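The complex appears here without one of its protein chains, the remainder shown in place.
Labels run A, B and C following the written order; every chain starts at residue 1.
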């Protein structure tokens, strides 16, 4: 790792102007974060905080960084995925905004961890993670630094707030990954979705969003699940539900969004039709058993930039997109800015919340407070030009009473 | 109140054969409850329990009653709504199954409360409620009986389990009320939904289900909300969101599903178009301010069995369906049996759960245990002929570990 | 047949007031026809015409009759289907409007043809048909009257204008039958559509509308077809397409809309699941082979008003709705008034067109002139409060020129 600019490690600082254009473009679709940034400039809620972030280094993340910096935080940023970095954006952050940035698209495994280490060398008092690589490394390799993290306690999980609320489920997963996964598949293959049998493994929030978008494109959607409640919901939503053993024989396109391992495995590859497309939209590239597929294939070749063709002994061709990494980041541009606006508005407000409540927070995992969700939603509606009703005094009274019913 | 058969009060016992046909028909769409009934006959989990139920007296409720009775319970049943009773079903329960039944379609207010009292006269040790009229009366008028309810404690809430889980939200509200509200509106009016502006007040589970069905019929759906998160979700689902003040001027059909009071009020009636249709699908008939509408109108007349036309001073005609009572019960047949199958399977298993855990339950409100939801869903999938995946040992290990990720 | 009032034959003239309410209710949803009626009163385009109509005798048809009468026509009306007559509407037409009406709900086959004959006894100079029973009888039994029909020619087809245009396909079939078929099935069975496999035989306009509505209710829709272009369109619309042999084994609900015979036949009944529902929404009750089913069954019984259960030797139960007659008329109220508004506005304008152009029309079948379609659509948009763009002079020029393109 060479330290290229003010302690950063990025591909090419000359890309900074191009990167700034991308950041500005994203900002137009991030009105909520923009509003929060204006408030942060005034209130300085993160003053004195040393914040380490391990996130996809995209134009939207850049806007979060600028908001956190506006709030007074001292920042260091590394990539949470070797393939998701936009080098121009990284250059703009490093050179134009003097934010310590360690991220190069396509960096090898060693560089990836060197970059995480570089961020930890800044001795953060707060962490921001996407996939837990940063926190995990902190616990395993930097036990001595744990005490530095907010309040000097031993466990860094103090104050960690899970983004399991509205912003995460509704925007990030359902709308964001729903659209961008379809986008990634189409960019990678330019295949027509109408009339295709589209198999989705997993009917969590991402699966639901994806199913809805695939159906909207005229596909015949099939769901596989291991949870009976989710499986039933999929069936009641009009989708066919079956075991993957059976779906493997019917599908034209397969997308895994379970968060689990080897969801598409040897026995499934065996039954698939010639020409199928396999993609993953879960965080880790563990959902498609590529090792098994590689062993089964007589040859592999690149047929389009993000498409690898595995030739099977019986002549069938299986096409794996983006080496099984998350398709929306690897083959498209990840979440649209409007999605990240919600997610990052949430993160920014949570960071301020942790900073303000550090003394009171116990050593456990918290959910995002409801008020933050409601505030973000309210800001977003405002940005969309939508006004909603408020309860009348009579209605408030009614809701607070058991007595007025028939 | 005349006691007509074995202590019951129903319209006409001669309707019993017809009622039994309806109960049998419903049973075909209630495979989950049927399976539980078979188990209950063997296990007798409700043996010795005196159970008072205040529910809509429909063919589906009858199947729940037969299941609870099969489980050993001693039952008394009254109507939870004066308009929702099917007299033939009530007759069959009273005469063919010797279940104490107090319910007559169209009964007046006095009879309604006499029927609740009749049920309480049976000194229940467990209650089953839909809208809280039974529990409410128990607390207000029968304080002395409170101690009799499971375990002899003072508060009857012991052991009450809220059906706030899967079965309630997903089936009852989203799928059930979604379809049956549309059904009720069409039966009442025979109006074409395609091309109509369909305003839904409230985007909770019922509102979501209803919006989806109205959109599926080609309507242009408008949502009003007071909660910013729900309002935003509606907007992201592609629906227009606005204040009711504005929606009132655009809508052709209005349905309230908020659980609140006077959601459609004087100022809204003022701006509505000639010929609009107003319906309520919330539990109580408080959502449309009929008193105000009555005062504003120069005359009211019945134009179809479930349609009242309010003539306004300026000549506009506003059509209120089923006097603002829940449209799906008043103008259609309420939830399809398949919906009640899920809801009642849940209730039956919960009753058994309370009976089994009475000693351990604290004096507070519980949510339905996850296992009951999963079990009901599993039984339902089985009945639908759907098999789903199970986690492999490797997948279980992966999910239980933080370490295997990239 | 007894002639009850002014030469009419209806069930009970005392139902006339109730019938008039239904006619008035329908009129509110028929703004296009209302507008045409106002014009007809002034222009009297049908003056001197003797018009015989063989149509479903519903409240919407009544509004067409009143419009034709307003235009100066001398009318006689009989039912085009023994089960579709609304007796109250028939009474109102006969007594309050002095229109010769021959229709009694549930009339037997002999009465049905007596009624057609009664209408032909009026020596029509124009006919209006729905299913060709009237024209067919005219050709077979009343050859001598053929010359009386507009222009004294031998062939009555002179001036017949097929409603194969917009109004028929778009409104009548797609939107009208789409909604009302779903309505009929739900009224007949109260079954939940979500999660059901819904098989539709035929992907013409009715099949398309029905598929869209069933999908909107959360069903998994399967299409069967004999035409490759339609089959492909169904597949590209995201529906599964297969042979009926295969669909018969998967379906929960089957609806035939092909216009053909024995689309559901012996071999299909053999493979069906227990509890399936069979309905027809094509014009004739020939699509389900009930004769074969009857032979295969060990018994048949009525389980709900419009549901007959066929018990098979192996214990399976097949449920046929409305004896295979068109489900939307037999179990629901037929097309919503808004649909018939379009269809009947078209018929009224076509009648005026024939009257005006009788001399010029050749002896062949015509399609509805485009101008009538556009005029009806324009009137409908106006009634919906929708204004649309008009071409600018520049745009007209552009469209008329080949030269301005790049």
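By our rule, a contact is a pair of C-beta atoms (placed from the backbone, for glycine too) under 8 Å apart; a residue touches a chain by one contact, two chains touch by 3 or more.
Treat the numbers as computed from the prediction; the structure is a model and nothing was measured.
Within the whole complex, touches from the chain that is not shown fall on A, B, C.
Residue B:218 is the one among B:218, B:251 or B:336 that touches the chain not shown. Across B:50, B:122 or B:240, the residue that sits in touch with the chain not pictured is B:240. Of the listed positions A:79, A:199, A:337 or A:379, the one in contact with the omitted chain in the full complex is A:337. One of C:236, C:296, C:312 or C:358 touches the chain omitted from the figure, and that residue is C:236.
Even with one chain removed from view, chain C keeps its contact list with that chain: residues 131-133, 136, 166, 170-171, 175, 224-229, 231-233, 235-236, 241-244, 259-263, 283-286, 373-374, 377-378, 380-381, 384, 386-392, 394-395, 398-399, 402, 404-406. For chain B, the list of residues touching the undisplayed chain reads 194-195, 215, 218-221, 235-240.
On the side of chain A, the interface with the absent chain consists of residues 21-22, 24-25, 28-29, 175-176, 178-179, 183, 186-187, 190-195, 212-213, 215-218, 275, 303-304, 307, 317, 332-333, 335-339, 384, using the contact rule stated above.
By our rule, only the chains that are shown with their structure count from here on.
Each chain gets a centre from the mean of its Cα atoms; the one farthest from the centre of chain C is A.
Centre-to-centre separation of chain B and chain C, using mean CA positions: 36 Å. The distance from the centre of chain A to the centre of chain C, with each centre set as the mean of the Cα atoms, comes to 53 Å.
Among the residues of chain B, those touching two or more other chains are numbered 175, 384.
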